[in-house]
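As you look at this complex, bear in mind that one protein chain is not there, while each of the others sits in place.
Moving on, here comes chain A:
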Amino acid sequence: MSGIGTGYDLSATTYSPDGKIFQTEYAQKAVDNSSTVLGLRCKDGVVLACEKLVLSKLLVEGSNRRIHNIDRHVGVAVAGLAPDGRMVANRAWDEAASYKRVYGEPIPGHVLCERVGSYVHMFNLYWSLRPYGSTMLMAVYDKNGPALYAVDPSGSSLRYFGTAVGKGRQAAKNEIEKLKLSEMTCREAVLEAVKILHKVHDEDGKKFELEVSWICDETNKQHQRVPAELLAEAERQAKAALEDSDMDD
């Protein structure tokens, strides 16, 4: 790695001769090497799912939160450096709260994601700051309907039908492309999301647990963790699907 950007990668305010900012690219690497996070926008809402590697038997189950509530109608999942993701999520919370205070209504998704994008982008402008090493997938259900956004370390924010970030993103995106999301409900999408995470999980990796949330008509347009029974059923189906495909091999 040391040969790649030699000399041009020491500061976020230095371009390389071929027009790259290596610090931003390295921040992106932090996200690419983390565990997989995916989001699916369905006809009645959005599902977020994170694969969390269990680093130690001493950790209480459910710790190392990756999914955060920003407002009732917005939830985010972060990939990459967890503390960085936490900072970006906090900023989103701040923006949503101040918008509500000033304008009296919940912040629209596209306004929130632009504000977070501008904030993250700012950290790519000054040599005294480093870019955030995290991507935030944002699930929102506002008066314009459900939407899924992703803000990456460069500050660019895009809207998706479905996307994945982290180690297994390529394989996950291939699976997501096979789904007909506009015809699926969130309940069905939860099963698919869990199936995909199990499928793309690195087999000789450590034990892992899942954190899955949704926001849809069924949850009254509020962002919540999916109910334990639904998650358990999804895990059952995912494991069964893996065994089936193993048997086919």
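Quick note on the criterion: contacts are C-beta pairs under 8 Å (C-beta built on N, C-alpha and C of every residue); 3 or more make two chains touch, one makes a residue touch a chain; residues count from 1.
One rule holds for everything that comes next: contacts and distances are computed from a predicted model.
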Practice problem: Refer to UniProt and select, among "Trafficking protein particle complex subunit 2-like protein", "P-type ATPase C-terminal domain-containing protein", "Copper transport protein" or "proteasome endopeptidase complex", the name of the complex member that is left out. | Solution: "proteasome endopeptidase complex"
Quiz item: Taking the entire complex into account, which one of A:Pro108, A:Pro146 or A:Gly166 touches the absent chain?
Solution: A:Pro108
Quiz prompt | Residue ranges of chain A at the interface with the undisplayed chain | solution = 102-105, 108, 110-111, 114, 143
